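Have a look at the structure below, then the notes.
Note that one protein chain is taken out, while the other chains of the complex remain in position.
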Amino acid sequence: MSSSRFQRGIGTLLVLAALGIVWAFMLYPAAWIFYSSLQTNEALFSGTFAGFTFANYIKIFNSGFRVFLFNSLVICTAAVLISTFVSVLAAYVFSRKQFRFRRLLFSSVLSGQLFPWIILVTPLFILFSRMGLLNSYPGIIFCYGAIAIPFSVYLLVGYLETIPHSLDEAARIDGATQYQVIWKIVFPIMLPGIVATTTYAFLLCWSEYLLALAFLSDEGMKTLPLGLYSFFGQDAADWGAIMAGSAVTTLPTLVLFLPLQRRLASGLAAGAVKQ
Amino acid sequence: MGHRMKGERRFVVTMLAPIFLILICFYLYPTAFNFYNSLTDLSLLGLRRGGSFIGLGNYVKLLASADFYRVLWNTAIWLTAVSVALRVVLGFGVALLLNSETVRQYRLVTLSRLILLVPWATPPVVAVIVFRWLLDQRLGVVNRMLMGLGIIDLPIAFFGDVHWVWPSVITIIVWNTLPMVSLTFLAALQSLPEELIEAAKVDGATGAQRIRHIILPHLRPTIIVITLLSTFWTFNNFLYVWLTTGGGPGSYTNVIATDIYIKAFIEYHLGFSSAIGVFAALLMAAFALVYLRVVARREFQEIL
Partner (left out) sequence: MARRMFAVLLGLGLAAAMATAAMAQVTITFRYAFPDGDVIRDAMVDFEKKNPGIKVNLQRSSFAEARDQLVREAAVGGGPDVAHLAFVWVRDLGIAGALMPLNDVVKSKGLGQGWGDFVATDLTYDDKGNFYGVPFATDTWGMVYNRQVMAAAGIAKTPETWEELRNASRQIKQRTGKTGFGFPGGSGGNNSIWFLCNFNWWSDGGTLVDQDASGKYVVGITPEKIAEVFRYFDSFFKEGHNPKGNMAIQQPFEPQVLEPMARGEQGIAIMPLFTYITFVNDWTKRNPNQELPFYSAPTPHGIGKPTTHLGGQSLGVNANTKQPDAAWKLVQYLTSWEFFQAYYKNYFPAQKSLLAKMNFPPWLKGFQEQFTFARSWGPYSKGPAVIGAMWNQTARSFGSAAIGEKSFEAAAKELHDFVAGEVKKQK
């Protein structure tokens, strides 16, 4: 009996060691960024420790990072709300309804994922510029929403498939309208799936760079990734600012998802788990 | 009956209208733009005056260039297949680890999930900067550690040596994208009813057998979806390769997205780069078709 306890002890040790390795691998690079952001530019890569300083953070906030942070928050939140709303509507119909062309339409939603984004930038720029939507919230929010929609629909459809159709039918028999069924019955159950989808979408929009670069040239409109890239010059790069900027770009998403992560976990179970 | 049908159709149309309006605006016009341009010799500097029509000339040149096949190989195998496979396998392993009895016993699941969020939240450019420094030949901590442990005598040029460059780029990608995969699998694992596992244990099933016969089948749909999405995103990815090696040394790590960038924004051949883009999209479409028909037939029977 003691040998099996010994085996279990070894097993526990191994598991915890493996966990520790995973933690180290995941955290070390990010910790390095954070640590570097508190170094002076001169000492940053020198390997020697010259004391901590907040100078880099002060510098980037004086260069407009406050505004960039605000813009990123506004744009990404709005884009994700729109895309999730629109995707929920579409996902419900794809999952619950039979109609002509359903197969074709569903596939066409996904076709948006097929392209390298880089070839979308130039034509979209020309189009939006003609419509006067450059350097404006509506223009970029529309684009980010459109980027988030394809896989949002995909994930939500998968999640909806795990919710039995009988639920809807029971509600219909009780006299509920289509819309009541969606918002009062299905939506609440779907919430974890929606939270998961929203998370993915938000992270996607948050670090998006190519479209923001083309659409937002006004300092007052820029997002965090743009702010970060502006510290790369032709003959020099402001590494301290880059590190601080990286930390500022990474932290908000962590802060946002800390409270959500429990809901996130149960929602992620979807994909396409069939009953 | 007829009245209900019409109401149904109206409902469907109302629900689908917003999404297709957005998608048409956003994807259809650029797609048409690129498709048209792929048939011209448009130059980046000539956007105003347009390019002249040359039919399938770009496509012929593309398929005839030996470089393109190497680019395709790099993109399909190194960039996509290997990194997606690693992500799925390692992600599965990490999920199992996090769901294990020991970890749950010590209440480390929540903390682990939070730690996993960190790489996911890190923007790709930041991930590249860090790893380029960590893996530097002379000053990087990884080389110093390896030499200190006696594993190697001379430092490895992780990004300069062709034997190491792809594994290094893939490491960055895996670091940045493993969390998403892992957390998805973890959630699916947590939705697996405990009784099934218990019953199997009582029946004397080993860990490996439990994985093969209970866990994997339960996770199959999730694995299929994640693999498909990851493949799409990685195949078309630009930043990881561009910021790390620029497609080099030489053209060793050139992939489709970097090739498009070079042709469009460095060589100004906007028409030709559109042809590459269209070709890449067709490839992905073909892949998706085959994948969904063959691999995911059961899961998506209803919808497709």
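Order as written gives the chain letters A and B; numbering starts at 1 within each chain.
Operating definition for what follows: a contact is a pair of C-beta atoms (placed from the backbone, for glycine too) under 8 Å apart; a residue touches a chain by one contact, two chains touch by 3 or more.
This is a predicted model, so every value here is computed, not measured.
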Discussion item. Touch as defined at the start, partner being the missing chain; which of B:Leu39, B:Leu97 or B:Val165 qualifies?
Written reply: B:Val165
Practice prompt. Provide the residue numbers of chain A that touch the chain removed from this figure.
Written response: 40-47, 50, 62-64, 122, 125-126, 129-130, 134, 213-214, 217-219, 226, 229-239, 241
Worksheet item: Footprint of the hidden chain on chain B, which residues?
Response: 44-48, 132-133, 136-139, 155, 157-162, 165, 242, 244-252, 262, 265-268
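Criterion: only the chains that are shown with their structure count from here on.
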Discussion item. On a C-alpha centroid basis, what's the spacing between chain A and chain B, in Å?
Written reply: 15
Discussion item. Considering only the defined contacts, which chain B positions touch chain A in the complex?
Written reply: 8-9, 11-12, 15-16, 18-20, 22-23, 25-27, 29-31, 33-34, 47, 94, 97-98, 100, 102-103, 106, 108, 110, 112-127, 129-131, 133-134, 139, 175, 178-180, 183-184, 186-188, 190-191, 218, 221-222, 224-226, 229, 232-233, 236, 238-239, 256-257, 260-261, 264, 270, 273-274, 277, 280-281, 284-285, 288, 296, 299-300, 302-304
Worksheet item: Which residues of chain A touch chain B in the complex?
Response: 11-12, 15-16, 18-19, 22-23, 25-30, 32-33, 45, 47, 86-87, 89-90, 92-95, 97, 99, 102-103, 105-120, 122-124, 126-127, 142-143, 145-147, 149-151, 153-155, 157-158, 161, 178, 196, 200, 203, 206-207, 209-210, 225, 228-229, 242, 246, 249-250, 253-254, 257-258, 261-262, 264-274
